[in-house]
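Note that one protein chain is taken out, while the other chains of the complex remain in position.
Each chain carries a letter (A and B) given by its place in the written order, and its residues are counted from 1.
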Amino acid sequence: MSALDTTLIADPAQILGVAQDVFAALIDDGEVLVHEGVAPESFDVPVTAWVDMLRADSPHGVRTMVRAEEADAHLVVRALLRMEPDEPVGEEDLVDAFGEIANVVGGNLKSLLPEHAELTLPTVAAEPPVLGREMMVAQTPLEWRGSCFVISLWMLV
Amino acid sequence: MKALVIDDSRTMRRIVSSVLRGLGYEVIEAGDGQEALDALQASDGVVLCCIDWNMPVMDGLTFVTKVRERAEWRDITLMMVTTEGEHGQIVRALAAGAHEYLIKPFTPDALRDKLELLGLLPVQEVR
Partner (left out) sequence: MTLTSESFSFVADLVRRRSAISLAPGKEYLVESRLLPLARRTGKSVDQYIADLRRRTDIDEQELVVEAMTTNETSWFRDMQPFTALTNHIVPSLLEGRVLPTLRIWSAACSTGQEPYSIALTLDECLPPSVRAEITATDLSSEVLEKARSGCYTQLEVNRGLPAKHLVQHFTRAGAQWEISKELRSRVRFVKHNLLDAPPTGGPFDIVFLRNVLIYFELPVKQDILRRLRSVVRPGGYLVLGAAETTVGVDDTWQRIQVDRSSIYRLGTGRDS
């Protein structure tokens, strides 16, 4: 029962590349507006979205997590859904759209694994569940149009 | 021309539908493979299905297989629109009967390009 080989994906440059593609394609009409950012000390009102890569024969899944301030999560949701600047972002839209970002980022990272794995549906909450033995294997802070998003990869033990 | 967009993410359905409508399509949506089969049963004139792979109840690959079993749906173009980007996955989808494959994330232009090569742009521009 071996862990998923995260060599190719536990790499901030690789994660940045995937994030750039995701934002460029789905949000910014092909233009790359995502750059390496600076992770904040903490988030005041965090929103977290995550998906897990799992294999039947391995207890050690890999979690892709996207975290941001609620206000920034709203900004990216508005952009993704082509909403008006002052249109309120409902809970359903937030969960669905912010979750979808984690889904596409995680899905693309999953394609880089040497072996096929399944992807769970995205979950969105303020904080992810604490299982006690997770281990962060990569963290990539991003800057997009002035907003900060932190993508992190975790081994779930 | 009518298209069926199948994805369990409302966000992704909105994105794909919006591009298709912009190109002149009438769009119906479904949240999983079973809903999609029901929609095909109930609607006439669907020429294109944009299909996500990973969905609850019935996934995209199963949907493709089931559509290809029905003679009356033989002329419907089936295009996967999914994050599944491994070479082997694409082979599986094409082997199951999908005609085309668009990897997420995709730009609106990329979707348009696929439709052009399939001959499925409602108004092929005369240039």
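Here is the rule we use: a contact is a pair of C-beta atoms (placed from the backbone, for glycine too) under 8 Å apart; a residue touches a chain by one contact, two chains touch by 3 or more.
The structure presented is a predicted model; accordingly, all values stated were derived computationally and were not measured.
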Of A:Glu31, A:Glu87 or A:Glu127, the residue touching the omitted chain is A:Glu31
Where the unshown chain meets subunit B, residue by residue: 85-87, 90-91, 93-94, 98-103, 105-107, 109-110, 113-114, 116-117, 124, 126-127
Go through subunit A and note every residue touching the omitted chain. 8, 14, 17-18, 21, 24-25, 29-33, 35, 108, 111-112
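Just so it is clear, only the chains that are shown with their structure count from here on.
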Here the gap between subunit A and subunit B, centre to centre from mean Cα coordinates and rounded to Å, is 25
For a test of understanding, state which residues of subunit A touch subunit B in their complex under the given definition. 21-22, 24-26, 29-30, 80-82, 92-93, 96-97, 99-100, 103-104, 106-108, 110-111, 116, 118-119, 121
Report the residues of subunit B in contact with subunit A in the complex, numbered from low to high. 8-12, 14-15, 18, 54, 56, 82-86, 88-89, 104-110
